[in-house]
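Here the complex is missing one protein chain, while the rest keep their positions.
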Amino acid sequence: MERRIDLAAMAKLNHDYARSIDEDALEAWPSFFAETCLYRITTADNHARGFEAGLIYADTRAMLEDRVKSLRIANIYERHRYRHILGMPALGEGSGPDIRCETAFVVIRIMRDGVLTVFATGKYLDRVRADSDRLVFAERIVVCDNANIDAMLALPL
Amino acid sequence: MERRIDLAAMAKLNHDYARSIDEDALEAWPSFFAETCLYRITTADNHARGFEAGLIYADTRAMLEDRVKSLRIANIYERHRYRHILGMPALGEGSGPDIRCETAFVVIRIMRDGVLTVFATGKYLDRVRADSDRLVFAERIVVCDNANIDAMLALPL
Partner (left out) sequence: MERRIDLAAMAKLNHDYARSIDEDALEAWPSFFAETCLYRITTADNHARGFEAGLIYADTRAMLEDRVKSLRIANIYERHRYRHILGMPALGEGSGPDIRCETAFVVIRIMRDGVLTVFATGKYLDRVRADSDRLVFAERIVVCDNANIDAMLALPL
């Protein structure tokens, strides 16, 4: 049941995760997390100050599933899509079954009228776990460089 | 004459392809395609609806060569350059000698006066073939996220 967490596997996890968002397959997005997990979107300023709260916060996969359902039902956000471009994962040290990983990201937002804007930049701070035959995020903290991102968030990053 | 189509080889093909455009070596661009091929630029909306037409369409390498010649001679487009940034290739299943591949892209446009804009985002949907000692595109469908791209296209994506 052991699975090695190497650079290629981590890059593929990042890629598949981003693809679920960018290709509007949001229902698959929670499946990249462990059942008990931490998903948090915060800003670089707040992260540096140690603030635990986030613009978005979930600590179970079920909460992430609820979020996707809300997005599908409410659908109040102006229709848009994202396109993620990711840097190379930097694998850190492990503690127990998990290892730390950091990956830079840039997200372009595509509005319905075709306008493209750089929507967010930042880094993923991850704790990655080999869960039987695949990798999942035990923790993914999304640290956005831009402090003004909160009002615009609908889709996950 | 067999050549393995692996992740590293595919990433290098993508990189060399983008470089021929970004570094204004357009004459090399058709050489990344098979002699009989499919090159098509379309939008995510049209692709989802199954529309076969494209903003740009070519089904032989000779047509791509003609396109480059036209660009060089006509030169009616306001001078600009592109810079591609590519995601990790996602290799799919093969059918016969070809295998499927999908790669996300973001293209920044650099105008003569130095203005940089996010020009296009999307994904390459490829059918890649090992042609004697190198890889070529039997098919490259460029699916742009932004629907308003047509009026601005001059250089290939």
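A and B are the chain letters, set down in written order, and residue numbers restart from 1 in every chain.
The definition used in the following text is that a contact is a pair of C-beta atoms (placed from the backbone, for glycine too) under 8 Å apart; a residue touches a chain by one contact, two chains touch by 3 or more.
Every value quoted in this text rests on a predicted model; they were computed, and no experiment measured them.
Novice: Looking at A:25, A:62 or A:147, which residue reaches the missing chain?
Specialist: A:147
Novice: Where the complex has a chain not shown, which of B:34, B:55 or B:85 is the residue touching it?
Specialist: Here the residue in touch with the unshown chain is B:85.
Novice: Need a quick check: the contact residues on chain A for the chain that isn't drawn.
Specialist: On the side of chain A, residues 7, 44, 85, 87-88, 90, 104, 106, 117-122, 145-149 touch the unshown chain.
Novice: Determine and list the chain B residues touching the chain excluded from the picture.
Specialist: 8, 11-12, 14-16, 18-19, 22, 81, 83-86, 106, 108, 110, 113-118
One rule holds in what follows: only the chains that are shown with their structure count from here on.
Novice: From the C-alpha centre of chain A to that of chain B, how far is it in Å?
Specialist: Here the centre of chain B sits 28 Å away from the centre of chain A.
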